[in-house]
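The complex appears here without one of its protein chains, the remainder shown in place.
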Amino acid sequence: MSGVTPARHALRQDAVSSPAVIGELRGVSAAYFGDIHVLQGLDLTFNAGRVAGIIGPNGAGKSTVLKTFFGLLRPLEGDVLLNGQSVARTPSHAMAAMGVAYLPQGRSLFLDLTVEDNLLLGCWPIRSHRRAVRSAVQRALDIFPSLHDARRQSAGSLSGGQRRFLELARALLLEPKLLLLDEPTAMIAPRFAAEVYAMIRSIANEGVAVVLVDQNIRPCVEVSDHIYVLELGRKTAEGTAQDLQTDDALRDVIAGWLEVRGG
Amino acid sequence: MTALLPQVLINGLIVGAIYGLLGLSLTIVYGAMRVANLAHGDLVVAGSFIAFVMTTQQGQSPMLSMLVAFIGVAAIGGLIYSLALRRLQNSPEPEIASFLFFYGVSLMTGAALLFIFGADTRSVLFQFDPISFRFADVIVSHARILALAIGIAIVAGIFFVLYRTIYGKALRAAIMNREALLVVGVNIDRLSLVAFAVSFGVIGLTGVLIGLVFPAFHPFSGLEFTIIAFIVVVLGGLGHPVGAVVGGIIFGLCEQVTALYLGQSLGMIVGFLVLIVIILIKPDGLFGRASWNA
Partner (left out) sequence: MVERRPKTSMAGQSKAQSGDMTETSAQTSDPGASPSRRRISKIAIRVWIVLVGVLFLSGAVVPLATDSLSFWFYMFQWIALAVGLNLAAGMIGYLPFGYVAFFGSGAYATGILVQIYAAPLWVGIVGAALVGALVSLLFAPTLRLRGIFFSIVSMSLAIVMQHLVSLLPSEFAGGSAGITFAREQRPQLYYYCMVVVAMLAVLAMTVLVLSRQGLMLKAIRDDPDVARVIGLNVSAWRLAAWIGAAVIAALCGSLEGLYSSIIDPHASFNILISAKAVIYAAIGGFGTVMGPVLGAVGMSVIDEIVWSRFPIANLFVLGAIVAVVTLYMPRGVVGAMLKKSPRFRRWLF
(Lines give C-alpha, C1' and ligand atoms only; values in the text may rest on other atoms or scores of the structure.)
Protein backbone atom coordinates (compact mmCIF):
# COMPACT_ATOMS: atom_id res chain seq x y z
CA MET A 1 0.00 0.00 0.00
CA SER A 2 3.04 2.21 -0.30
CA GLY A 3 2.12 5.80 -0.92
CA VAL A 4 -1.64 5.42 -1.17
CA THR A 5 -3.31 6.50 1.99
CA PRO A 6 -6.34 4.46 2.96
CA ALA A 7 -9.43 6.57 3.30
CA ARG A 8 -9.70 6.30 7.05
CA HIS A 9 -6.22 7.72 7.55
CA ALA A 10 -5.33 11.36 7.75
CA LEU A 11 -5.15 13.13 4.40
CA ARG A 12 -1.78 14.52 3.68
CA GLN A 13 -2.82 17.00 1.05
CA ASP A 14 -5.41 18.79 3.15
CA ALA A 15 -2.82 19.47 5.78
CA VAL A 16 -0.74 21.43 3.29
CA SER A 17 -3.28 23.76 1.70
CA SER A 18 -7.03 23.97 1.48
CA PRO A 19 -8.39 25.55 -1.69
CA ALA A 20 -12.10 26.37 -1.81
CA VAL A 21 -14.35 23.32 -1.79
CA ILE A 22 -16.72 23.48 -4.78
CA GLY A 23 -18.41 20.12 -4.79
CA GLU A 24 -18.82 17.45 -2.20
CA LEU A 25 -20.39 14.00 -1.84
CA ARG A 26 -21.15 13.12 1.74
CA GLY A 27 -21.91 9.52 2.57
CA VAL A 28 -23.67 9.03 -0.75
CA SER A 29 -25.25 5.70 -1.59
CA ALA A 30 -27.02 5.26 -4.90
CA ALA A 31 -28.65 2.43 -6.85
CA TYR A 32 -30.05 1.99 -10.33
CA PHE A 33 -32.62 -0.63 -9.55
CA GLY A 34 -33.76 -1.37 -6.07
CA ASP A 35 -31.20 -3.31 -4.17
CA ILE A 36 -27.96 -3.19 -6.13
CA HIS A 37 -26.01 -0.35 -4.58
CA VAL A 38 -23.69 1.13 -7.14
CA LEU A 39 -22.32 3.66 -4.66
CA GLN A 40 -21.96 2.85 -1.00
CA GLY A 41 -21.38 5.60 1.54
CA LEU A 42 -19.07 7.62 -0.63
CA ASP A 43 -17.27 10.78 0.60
CA LEU A 44 -15.57 12.84 -2.10
CA THR A 45 -14.42 16.46 -2.24
CA PHE A 46 -13.74 18.55 -5.32
CA ASN A 47 -11.65 21.69 -4.92
CA ALA A 48 -11.37 24.82 -7.03
CA GLY A 49 -8.40 24.83 -9.35
CA ARG A 50 -7.73 21.14 -8.83
CA VAL A 51 -8.22 18.08 -10.99
CA ALA A 52 -9.71 15.21 -9.01
CA GLY A 53 -9.07 11.97 -10.84
CA ILE A 54 -11.37 9.02 -10.18
CA ILE A 55 -9.96 5.66 -11.17
CA GLY A 56 -11.05 2.12 -10.60
CA PRO A 57 -11.96 -1.09 -12.40
CA ASN A 58 -15.03 -1.54 -14.58
CA GLY A 59 -18.24 -1.43 -12.62
CA ALA A 60 -16.64 0.49 -9.75
CA GLY A 61 -19.27 3.24 -10.01
CA LYS A 62 -16.98 5.93 -11.42
CA SER A 63 -19.49 7.22 -13.96
CA THR A 64 -22.24 6.87 -11.38
CA VAL A 65 -20.46 9.40 -9.17
CA LEU A 66 -20.79 11.97 -11.96
CA LYS A 67 -24.38 11.02 -12.72
CA THR A 68 -25.30 11.31 -9.08
CA PHE A 69 -23.64 14.68 -8.77
CA PHE A 70 -25.42 15.91 -11.87
CA GLY A 71 -28.80 14.76 -10.58
CA LEU A 72 -29.36 12.01 -13.14
CA LEU A 73 -29.50 9.59 -10.24
CA ARG A 74 -31.01 10.40 -6.85
CA PRO A 75 -28.84 9.39 -3.90
CA LEU A 76 -30.60 6.98 -1.54
CA GLU A 77 -28.53 8.19 1.39
CA GLY A 78 -26.17 11.06 2.02
CA ASP A 79 -25.99 14.47 0.44
CA VAL A 80 -24.54 16.17 -2.61
CA LEU A 81 -23.25 19.68 -2.02
CA LEU A 82 -22.40 22.45 -4.46
CA ASN A 83 -20.76 25.49 -2.87
CA GLY A 84 -22.03 24.24 0.46
CA GLN A 85 -25.66 24.01 -0.70
CA SER A 86 -27.43 20.68 -1.08
CA VAL A 87 -28.20 19.83 -4.71
CA ALA A 88 -29.30 16.26 -4.10
CA ARG A 89 -32.86 17.12 -5.11
CA THR A 90 -31.98 19.58 -7.87
CA PRO A 91 -33.10 18.38 -11.31
CA SER A 92 -30.33 17.84 -13.86
CA HIS A 93 -31.54 20.56 -16.17
CA ALA A 94 -30.99 23.15 -13.45
CA MET A 95 -27.35 22.15 -12.90
CA ALA A 96 -25.95 23.92 -15.96
CA ALA A 97 -27.28 27.26 -14.75
CA MET A 98 -25.65 26.62 -11.35
CA GLY A 99 -22.19 26.39 -12.86
CA VAL A 100 -21.85 22.62 -13.26
CA ALA A 101 -20.85 21.31 -16.69
CA TYR A 102 -21.05 17.60 -17.42
CA LEU A 103 -19.59 15.64 -20.29
CA PRO A 104 -21.24 12.24 -20.31
CA GLN A 105 -19.43 9.25 -21.69
CA GLY A 106 -19.68 8.91 -25.43
CA ARG A 107 -21.99 11.16 -27.33
CA SER A 108 -23.49 14.30 -25.93
CA LEU A 109 -23.76 16.19 -29.19
CA PHE A 110 -26.73 16.81 -31.44
CA LEU A 111 -25.27 15.20 -34.51
CA ASP A 112 -27.78 16.55 -37.01
CA LEU A 113 -27.39 20.14 -35.84
CA THR A 114 -24.53 22.33 -36.96
CA VAL A 115 -21.46 22.94 -34.83
CA GLU A 116 -22.67 26.47 -34.23
CA ASP A 117 -26.13 25.28 -33.16
CA ASN A 118 -24.59 22.80 -30.74
CA LEU A 119 -22.72 25.67 -29.14
CA LEU A 120 -25.85 27.81 -29.21
CA LEU A 121 -27.77 25.16 -27.24
CA GLY A 122 -24.93 25.18 -24.73
CA CYS A 123 -26.00 28.75 -23.98
CA TRP A 124 -29.55 27.69 -23.08
CA PRO A 125 -29.45 29.02 -19.49
CA ILE A 126 -28.57 32.52 -20.75
CA ARG A 127 -30.76 32.34 -23.88
CA SER A 128 -32.62 35.55 -23.17
CA HIS A 129 -29.39 37.59 -23.30
CA ARG A 130 -28.81 37.46 -27.02
CA ARG A 131 -25.63 39.47 -26.98
CA ALA A 132 -24.07 37.33 -24.26
CA VAL A 133 -24.98 34.21 -26.22
CA ARG A 134 -23.42 35.54 -29.38
CA SER A 135 -20.19 36.55 -27.68
CA ALA A 136 -19.94 33.26 -25.79
CA VAL A 137 -20.31 31.27 -29.02
CA GLN A 138 -17.82 33.54 -30.74
CA ARG A 139 -15.32 33.13 -27.91
CA ALA A 140 -15.59 29.34 -28.09
CA LEU A 141 -15.05 29.42 -31.84
CA ASP A 142 -12.01 31.67 -31.35
CA ILE A 143 -10.49 29.26 -28.85
CA PHE A 144 -11.02 26.31 -31.18
CA PRO A 145 -10.06 27.48 -34.68
CA SER A 146 -10.84 24.07 -36.20
CA LEU A 147 -14.41 24.33 -34.95
CA HIS A 148 -14.62 27.82 -36.38
CA ASP A 149 -13.83 26.46 -39.84
CA ALA A 150 -16.47 23.75 -39.45
CA ARG A 151 -19.11 25.86 -37.76
CA ARG A 152 -21.73 25.43 -40.48
CA GLN A 153 -21.18 21.68 -40.80
CA SER A 154 -23.26 19.17 -38.90
CA ALA A 155 -21.66 17.90 -35.72
CA GLY A 156 -22.02 14.39 -37.11
CA SER A 157 -19.55 15.20 -39.87
CA LEU A 158 -16.72 15.89 -37.40
CA SER A 159 -14.03 13.39 -36.48
CA GLY A 160 -14.00 11.80 -33.03
CA GLY A 161 -11.38 14.19 -31.70
CA GLN A 162 -13.16 17.22 -33.13
CA ARG A 163 -16.41 16.09 -31.55
CA ARG A 164 -14.69 15.90 -28.19
CA PHE A 165 -13.36 19.45 -28.60
CA LEU A 166 -16.85 20.61 -29.51
CA GLU A 167 -18.20 18.96 -26.36
CA LEU A 168 -15.51 20.60 -24.28
CA ALA A 169 -16.06 23.95 -25.95
CA ARG A 170 -19.77 23.70 -25.23
CA ALA A 171 -19.14 22.68 -21.63
CA LEU A 172 -16.88 25.71 -21.11
CA LEU A 173 -19.22 28.25 -22.74
CA LEU A 174 -20.82 29.37 -19.51
CA GLU A 175 -17.56 29.36 -17.51
CA PRO A 176 -18.54 26.55 -15.11
CA LYS A 177 -17.20 26.29 -11.58
CA LEU A 178 -17.24 22.52 -11.67
CA LEU A 179 -16.51 20.38 -14.72
CA LEU A 180 -17.48 16.69 -14.66
CA LEU A 181 -15.66 14.68 -17.33
CA ASP A 182 -16.54 11.07 -18.03
CA GLU A 183 -13.85 9.33 -20.07
CA PRO A 184 -13.00 12.39 -22.16
CA THR A 185 -10.31 10.61 -24.16
CA ALA A 186 -12.14 7.35 -24.86
CA MET A 187 -12.34 6.41 -28.53
CA ILE A 188 -10.23 9.27 -29.84
CA ALA A 189 -6.83 9.34 -31.51
CA PRO A 190 -3.81 9.54 -29.14
CA ARG A 191 -2.63 12.92 -30.42
CA PHE A 192 -6.05 14.40 -29.62
CA ALA A 193 -5.98 12.71 -26.22
CA ALA A 194 -2.77 14.51 -25.29
CA GLU A 195 -4.38 17.78 -26.29
CA VAL A 196 -7.45 17.03 -24.21
CA TYR A 197 -5.31 16.35 -21.12
CA ALA A 198 -3.37 19.54 -21.65
CA MET A 199 -6.63 21.39 -21.92
CA ILE A 200 -7.96 19.81 -18.73
CA ARG A 201 -4.87 21.04 -16.93
CA SER A 202 -5.25 24.56 -18.17
CA ILE A 203 -8.96 24.60 -17.36
CA ALA A 204 -8.12 23.68 -13.77
CA ASN A 205 -5.41 26.31 -13.67
CA GLU A 206 -8.09 28.89 -14.41
CA GLY A 207 -9.70 27.95 -11.12
CA VAL A 208 -12.27 25.39 -12.22
CA ALA A 209 -12.81 22.28 -10.12
CA VAL A 210 -12.40 19.39 -12.56
CA VAL A 211 -13.54 15.85 -11.87
CA LEU A 212 -11.97 13.37 -14.26
CA VAL A 213 -13.22 9.82 -14.55
CA ASP A 214 -10.78 7.85 -16.64
CA GLN A 215 -9.89 4.30 -17.65
CA ASN A 216 -6.43 5.42 -18.76
CA ILE A 217 -4.77 5.43 -15.39
CA ARG A 218 -1.36 6.72 -16.32
CA PRO A 219 -2.40 9.99 -18.03
CA CYS A 220 -5.17 10.49 -15.51
CA VAL A 221 -2.74 10.32 -12.63
CA GLU A 222 -0.38 12.65 -14.46
CA VAL A 223 -2.99 15.35 -15.01
CA SER A 224 -4.68 15.05 -11.62
CA ASP A 225 -3.88 16.73 -8.34
CA HIS A 226 -5.78 14.27 -6.24
CA ILE A 227 -6.79 10.69 -6.92
CA TYR A 228 -9.73 8.71 -5.63
CA VAL A 229 -9.71 4.95 -6.12
CA LEU A 230 -13.14 3.35 -6.35
CA GLU A 231 -13.91 -0.35 -6.20
CA LEU A 232 -17.45 -1.71 -6.32
CA GLY A 233 -18.96 1.55 -5.19
CA ARG A 234 -16.62 2.19 -2.29
CA LYS A 235 -13.68 4.51 -1.97
CA THR A 236 -10.80 2.15 -1.25
CA ALA A 237 -7.96 4.61 -1.41
CA GLU A 238 -7.12 8.24 -2.04
CA GLY A 239 -4.15 10.47 -2.05
CA THR A 240 -2.26 13.17 -3.84
CA ALA A 241 -1.31 12.39 -7.37
CA GLN A 242 2.39 12.58 -6.53
CA ASP A 243 1.99 9.54 -4.32
CA LEU A 244 0.94 7.54 -7.35
CA GLN A 245 3.61 8.77 -9.70
CA THR A 246 5.87 5.82 -9.02
CA ASP A 247 5.27 2.59 -10.87
CA ASP A 248 5.26 0.61 -7.67
CA ALA A 249 2.43 2.57 -6.19
CA LEU A 250 0.31 2.24 -9.33
CA ARG A 251 1.04 -1.46 -9.61
CA ASP A 252 -0.14 -1.86 -6.08
CA VAL A 253 -3.48 -0.22 -6.79
CA ILE A 254 -4.09 -2.19 -9.95
CA ALA A 255 -3.10 -5.45 -8.27
CA GLY A 256 -5.91 -4.78 -5.81
CA TRP A 257 -8.45 -4.59 -8.67
CA LEU A 258 -7.29 -7.82 -10.20
CA GLU A 259 -7.76 -9.51 -6.91
CA VAL A 260 -11.30 -8.21 -6.58
CA ARG A 261 -12.19 -9.19 -10.11
CA GLY A 262 -10.62 -12.60 -9.86
CA GLY A 263 -12.09 -13.47 -6.51
CA MET B 1 -62.67 20.25 -68.92
CA THR B 2 -59.10 21.36 -69.51
CA ALA B 3 -60.35 24.94 -69.30
CA LEU B 4 -61.15 24.18 -65.69
CA LEU B 5 -57.69 22.86 -64.97
CA PRO B 6 -56.06 26.12 -63.78
CA GLN B 7 -58.99 26.68 -61.45
CA VAL B 8 -58.65 23.16 -60.09
CA LEU B 9 -54.90 23.49 -59.69
CA ILE B 10 -55.37 26.67 -57.67
CA ASN B 11 -57.98 24.95 -55.53
CA GLY B 12 -55.69 21.98 -55.14
CA LEU B 13 -52.89 24.24 -53.95
CA ILE B 14 -55.11 25.97 -51.42
CA VAL B 15 -56.59 22.74 -50.11
CA GLY B 16 -53.12 21.22 -50.19
CA ALA B 17 -51.62 24.05 -48.17
CA ILE B 18 -54.28 23.53 -45.53
CA TYR B 19 -53.66 19.78 -45.55
CA GLY B 20 -49.99 20.59 -45.12
CA LEU B 21 -50.79 22.69 -42.08
CA LEU B 22 -53.00 19.86 -40.85
CA GLY B 23 -50.07 17.47 -41.16
CA LEU B 24 -47.50 19.87 -39.77
CA SER B 25 -48.92 19.99 -36.25
CA LEU B 26 -49.37 16.22 -36.27
CA THR B 27 -45.82 15.62 -37.41
CA ILE B 28 -44.30 17.95 -34.82
CA VAL B 29 -46.11 16.21 -32.00
CA TYR B 30 -44.98 12.87 -33.40
CA GLY B 31 -41.46 14.00 -34.14
CA ALA B 32 -40.77 15.59 -30.80
CA MET B 33 -42.71 13.25 -28.53
CA ARG B 34 -43.35 10.05 -30.50
CA VAL B 35 -47.06 10.50 -29.97
CA ALA B 36 -49.46 9.41 -32.71
CA ASN B 37 -52.39 11.75 -32.18
CA LEU B 38 -55.43 9.91 -33.46
CA ALA B 39 -57.66 12.67 -32.07
CA HIS B 40 -56.10 15.17 -34.44
CA GLY B 41 -59.10 15.49 -36.73
CA ASP B 42 -61.59 15.71 -33.89
CA LEU B 43 -59.70 18.63 -32.42
CA VAL B 44 -59.64 20.22 -35.88
CA VAL B 45 -63.42 19.89 -35.95
CA ALA B 46 -63.56 21.34 -32.45
CA GLY B 47 -61.73 24.34 -33.92
CA SER B 48 -64.27 24.51 -36.74
CA PHE B 49 -67.09 24.49 -34.19
CA ILE B 50 -65.42 27.32 -32.32
CA ALA B 51 -65.40 29.22 -35.61
CA PHE B 52 -69.06 28.32 -36.09
CA VAL B 53 -69.99 29.71 -32.69
CA MET B 54 -67.88 32.83 -33.14
CA THR B 55 -68.92 33.75 -36.69
CA THR B 56 -72.28 32.19 -37.48
CA GLN B 57 -73.75 32.57 -34.02
CA GLN B 58 -71.93 35.58 -32.56
CA GLY B 59 -71.10 37.46 -35.75
CA GLN B 60 -67.46 37.90 -34.82
CA SER B 61 -64.63 37.99 -37.34
CA PRO B 62 -62.74 34.86 -38.43
CA MET B 63 -59.54 36.40 -37.06
CA LEU B 64 -60.93 36.53 -33.55
CA SER B 65 -62.20 32.96 -33.98
CA MET B 66 -58.68 31.86 -34.78
CA LEU B 67 -57.34 33.38 -31.61
CA VAL B 68 -60.05 31.76 -29.50
CA ALA B 69 -59.62 28.40 -31.25
CA PHE B 70 -55.86 28.56 -30.77
CA ILE B 71 -56.12 29.26 -27.06
CA GLY B 72 -58.95 26.79 -26.47
CA VAL B 73 -57.36 23.80 -28.18
CA ALA B 74 -53.91 24.66 -26.80
CA ALA B 75 -55.43 24.46 -23.32
CA ILE B 76 -56.80 21.00 -24.13
CA GLY B 77 -53.33 20.03 -25.33
CA GLY B 78 -51.71 21.29 -22.15
CA LEU B 79 -54.21 19.33 -20.08
CA ILE B 80 -53.64 16.12 -22.03
CA TYR B 81 -49.89 16.57 -21.77
CA SER B 82 -49.89 16.96 -18.03
CA LEU B 83 -52.34 14.10 -17.47
CA ALA B 84 -51.07 11.49 -19.86
CA LEU B 85 -47.83 12.09 -21.70
CA ARG B 86 -45.37 10.73 -19.20
CA ARG B 87 -47.32 7.52 -18.77
CA LEU B 88 -47.65 7.06 -22.51
CA GLN B 89 -43.95 7.55 -23.09
CA ASN B 90 -43.11 5.03 -20.38
CA SER B 91 -45.51 2.38 -21.63
CA PRO B 92 -44.15 -0.78 -23.25
CA GLU B 93 -45.04 0.30 -26.76
CA PRO B 94 -45.34 4.10 -26.74
CA GLU B 95 -46.52 4.51 -30.32
CA ILE B 96 -49.30 1.96 -30.13
CA ALA B 97 -50.27 3.15 -26.65
CA SER B 98 -50.55 6.75 -27.81
CA PHE B 99 -52.50 5.59 -30.86
CA LEU B 100 -55.05 3.88 -28.61
CA PHE B 101 -55.10 6.60 -26.00
CA PHE B 102 -55.78 9.27 -28.56
CA TYR B 103 -58.46 7.12 -30.13
CA GLY B 104 -60.14 7.35 -26.73
CA VAL B 105 -59.66 11.11 -26.76
CA SER B 106 -61.10 11.17 -30.27
CA LEU B 107 -64.25 9.36 -29.19
CA MET B 108 -64.61 11.66 -26.18
CA THR B 109 -64.18 14.78 -28.30
CA GLY B 110 -66.68 13.56 -30.90
CA ALA B 111 -69.21 12.66 -28.21
CA ALA B 112 -68.74 16.02 -26.48
CA LEU B 113 -69.29 17.91 -29.74
CA LEU B 114 -72.34 15.79 -30.47
CA PHE B 115 -73.70 16.53 -27.03
CA ILE B 116 -73.17 20.29 -27.34
CA PHE B 117 -74.04 20.91 -30.97
CA GLY B 118 -76.22 17.97 -32.00
CA ALA B 119 -75.68 15.82 -35.04
CA ASP B 120 -76.51 18.53 -37.60
CA THR B 121 -74.11 19.61 -40.28
CA ARG B 122 -72.88 23.15 -39.71
CA SER B 123 -70.98 25.71 -41.68
CA VAL B 124 -69.05 28.86 -40.98
CA LEU B 125 -71.01 31.80 -42.33
CA PHE B 126 -69.21 35.05 -42.68
CA GLN B 127 -69.86 37.67 -45.31
CA PHE B 128 -66.59 38.64 -46.89
CA ASP B 129 -66.42 41.71 -49.01
CA PRO B 130 -65.85 41.06 -51.83
CA ILE B 131 -66.97 37.45 -51.83
CA SER B 132 -64.39 36.36 -54.38
CA PHE B 133 -61.50 37.51 -56.50
CA ARG B 134 -60.99 36.93 -60.19
CA PHE B 135 -57.56 36.38 -61.71
CA ALA B 136 -57.90 35.98 -65.49
CA ASP B 137 -60.07 32.84 -65.79
CA VAL B 138 -59.64 31.74 -62.23
CA ILE B 139 -62.10 32.67 -59.52
CA VAL B 140 -61.03 32.23 -55.92
CA SER B 141 -63.24 32.98 -52.97
CA HIS B 142 -62.16 35.60 -50.45
CA ALA B 143 -62.36 33.02 -47.68
CA ARG B 144 -59.96 30.73 -49.51
CA ILE B 145 -57.49 33.52 -50.20
CA LEU B 146 -57.59 34.43 -46.52
CA ALA B 147 -57.17 30.82 -45.47
CA LEU B 148 -54.26 30.37 -47.85
CA ALA B 149 -52.54 33.55 -46.66
CA ILE B 150 -52.94 32.62 -43.03
CA GLY B 151 -51.95 29.04 -43.69
CA ILE B 152 -48.75 30.17 -45.41
CA ALA B 153 -48.02 32.62 -42.62
CA ILE B 154 -48.40 29.94 -39.96
CA VAL B 155 -46.31 27.41 -41.86
CA ALA B 156 -43.62 30.06 -42.29
CA GLY B 157 -43.86 30.95 -38.62
CA ILE B 158 -43.53 27.31 -37.55
CA PHE B 159 -40.52 26.81 -39.78
CA PHE B 160 -38.94 29.99 -38.46
CA VAL B 161 -39.36 28.81 -34.89
CA LEU B 162 -38.16 25.27 -35.63
CA TYR B 163 -35.08 26.18 -37.63
CA ARG B 164 -34.11 29.69 -36.58
CA THR B 165 -34.75 30.00 -32.86
CA ILE B 166 -33.04 28.31 -29.96
CA TYR B 167 -36.39 26.88 -28.83
CA GLY B 168 -37.00 25.16 -32.15
CA LYS B 169 -33.44 23.89 -32.24
CA ALA B 170 -33.83 22.51 -28.73
CA LEU B 171 -37.04 20.78 -29.79
CA ARG B 172 -35.34 19.20 -32.77
CA ALA B 173 -32.40 18.31 -30.56
CA ALA B 174 -34.77 16.53 -28.16
CA ILE B 175 -35.35 13.75 -30.65
CA MET B 176 -31.65 13.42 -31.40
CA ASN B 177 -30.30 13.16 -27.88
CA ARG B 178 -32.43 13.66 -24.79
CA GLU B 179 -29.65 13.23 -22.24
CA ALA B 180 -27.48 15.81 -23.96
CA LEU B 181 -30.36 18.24 -23.80
CA LEU B 182 -30.48 17.80 -20.03
CA VAL B 183 -26.74 18.38 -19.94
CA VAL B 184 -27.04 21.78 -21.57
CA GLY B 185 -29.73 22.68 -19.09
CA VAL B 186 -32.99 22.32 -21.00
CA ASN B 187 -36.04 21.41 -18.96
CA ILE B 188 -37.30 18.89 -21.50
CA ASP B 189 -40.61 18.41 -19.75
CA ARG B 190 -41.48 22.07 -19.93
CA LEU B 191 -40.21 22.44 -23.48
CA SER B 192 -42.34 19.48 -24.54
CA LEU B 193 -45.37 20.85 -22.74
CA VAL B 194 -45.09 24.17 -24.55
CA ALA B 195 -44.45 22.48 -27.90
CA PHE B 196 -47.39 20.17 -27.34
CA ALA B 197 -49.77 22.96 -26.36
CA VAL B 198 -48.69 25.19 -29.25
CA SER B 199 -49.08 22.30 -31.71
CA PHE B 200 -52.57 21.73 -30.38
CA GLY B 201 -53.26 25.44 -30.70
CA VAL B 202 -52.27 25.20 -34.35
CA ILE B 203 -54.71 22.28 -34.70
CA GLY B 204 -57.52 24.52 -33.44
CA LEU B 205 -56.47 27.30 -35.78
CA THR B 206 -56.39 24.87 -38.70
CA GLY B 207 -59.94 23.96 -37.76
CA VAL B 208 -61.03 27.56 -38.28
CA LEU B 209 -59.33 27.66 -41.69
CA ILE B 210 -60.99 24.37 -42.63
CA GLY B 211 -64.32 25.80 -41.55
CA LEU B 212 -63.71 28.68 -43.96
CA VAL B 213 -62.59 26.54 -46.91
CA PHE B 214 -64.76 23.44 -46.67
CA PRO B 215 -68.49 23.85 -46.98
CA ALA B 216 -69.67 21.92 -43.94
CA PHE B 217 -68.71 19.78 -40.98
CA HIS B 218 -70.39 17.81 -38.21
CA PRO B 219 -69.23 16.30 -34.89
CA PHE B 220 -67.88 13.16 -36.55
CA SER B 221 -66.07 14.73 -39.49
CA GLY B 222 -62.97 14.38 -37.38
CA LEU B 223 -61.87 10.95 -38.50
CA GLU B 224 -61.66 12.06 -42.11
CA PHE B 225 -59.29 14.88 -41.18
CA THR B 226 -57.27 12.59 -38.94
CA ILE B 227 -56.79 10.22 -41.81
CA ILE B 228 -55.90 12.98 -44.25
CA ALA B 229 -53.41 14.36 -41.75
CA PHE B 230 -51.81 10.97 -41.25
CA ILE B 231 -51.67 10.32 -44.97
CA VAL B 232 -50.04 13.67 -45.57
CA VAL B 233 -47.54 13.03 -42.82
CA VAL B 234 -46.75 9.48 -43.87
CA LEU B 235 -46.43 10.61 -47.49
CA GLY B 236 -43.72 13.05 -46.59
CA GLY B 237 -42.03 10.92 -43.93
CA LEU B 238 -43.33 10.62 -40.39
CA GLY B 239 -42.01 13.38 -38.16
CA HIS B 240 -40.59 15.37 -41.05
CA PRO B 241 -41.91 18.98 -41.11
CA VAL B 242 -40.99 19.77 -44.72
CA GLY B 243 -42.35 16.39 -45.76
CA ALA B 244 -45.72 17.21 -44.21
CA VAL B 245 -46.12 20.39 -46.23
CA VAL B 246 -45.02 18.75 -49.48
CA GLY B 247 -47.20 15.73 -48.73
CA GLY B 248 -50.16 18.03 -48.09
CA ILE B 249 -49.78 19.79 -51.40
CA ILE B 250 -49.36 16.52 -53.31
CA PHE B 251 -52.43 15.08 -51.67
CA GLY B 252 -54.49 18.24 -52.20
CA LEU B 253 -53.58 18.39 -55.89
CA CYS B 254 -54.25 14.68 -56.45
CA GLU B 255 -57.58 14.94 -54.73
CA GLN B 256 -58.79 18.01 -56.61
CA VAL B 257 -57.55 16.94 -60.04
CA THR B 258 -59.07 13.47 -59.66
CA ALA B 259 -62.31 14.99 -58.50
CA LEU B 260 -62.39 17.06 -61.71
CA TYR B 261 -61.86 14.15 -64.07
CA LEU B 262 -63.31 11.18 -62.24
CA GLY B 263 -65.83 12.66 -59.85
CA GLN B 264 -65.85 13.81 -56.27
CA SER B 265 -65.97 10.48 -54.50
CA LEU B 266 -62.88 9.16 -56.27
CA GLY B 267 -60.86 12.16 -55.13
CA MET B 268 -59.98 10.74 -51.76
CA ILE B 269 -59.43 7.23 -53.10
CA VAL B 270 -56.76 8.40 -55.50
CA GLY B 271 -55.09 10.23 -52.65
CA PHE B 272 -55.04 6.97 -50.68
CA LEU B 273 -53.73 5.05 -53.65
CA VAL B 274 -50.92 7.55 -54.10
CA LEU B 275 -50.08 7.05 -50.44
CA ILE B 276 -50.11 3.27 -50.72
CA VAL B 277 -47.94 3.29 -53.82
CA ILE B 278 -45.42 5.67 -52.29
CA ILE B 279 -45.31 3.75 -49.03
CA LEU B 280 -44.77 0.46 -50.80
CA ILE B 281 -41.94 1.93 -52.87
CA LYS B 282 -40.43 4.06 -50.13
CA PRO B 283 -41.65 2.74 -46.77
CA ASP B 284 -40.31 5.75 -44.88
CA GLY B 285 -42.08 8.34 -47.01
CA LEU B 286 -40.71 10.82 -49.50
CA PHE B 287 -38.33 12.54 -47.13
CA GLY B 288 -37.46 9.57 -44.94
CA ARG B 289 -38.31 9.10 -41.32
CA ALA B 290 -37.75 12.01 -38.97
CA SER B 291 -34.19 12.90 -38.31
CA TRP B 292 -34.93 16.63 -38.23
CA ASN B 293 -31.94 17.62 -40.27
CA ALA B 294 -30.69 21.16 -40.19
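Labels for the chains are A and B, by order of writing; each one numbers its residues from 1.
In this text, contacts are C-beta pairs under 8 Å (C-beta built on N, C-alpha and C of every residue); 3 or more make two chains touch, one makes a residue touch a chain.
What you see is a predicted model; the values in this text were computed from it and never measured.
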{"item": "Absent-chain contact - pick from B:Leu212, B:Leu238, B:Leu260 or B:Leu286", "value": "B:Leu238"}
{"item": "Omitted-chain contact residue, chosen from B:Val8, B:Leu22 or B:Ala36", "value": "B:Ala36"}
{"item": "Residue in contact with the excluded chain [from B:Leu13, B:Leu67 or B:Ala84]", "value": "B:Ala84"}
{"item": "Contact partner of the left-out chain, one of B:Ile150, B:Ala174 or B:Leu275", "value": "B:Leu275"}
{"item": "Hidden partner interface residues of subunit B, rising order", "value": "36, 84, 87-88, 91-93, 95-97, 99-101, 103-112, 114-115, 223, 227, 230-231, 234, 238, 265-266, 268-269, 272-273, 275-276, 279-280, 283"}
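Criterion: only the chains that are shown with their structure count from here on.
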{"item": "Centroid spacing, where centroids are CA-atom means, of subunit A and subunit B in whole angstrom", "value": "45"}
{"item": "Touching residues (chain side subunit A, partner subunit B) in the complex", "value": "70, 72, 91-97, 102-104, 107-114, 117, 120-125, 127, 133, 154, 170"}
{"item": "Subunit B to subunit A touching residues, read off their complex", "value": "166, 169-170, 172-173, 176-177, 179-188, 291-294"}
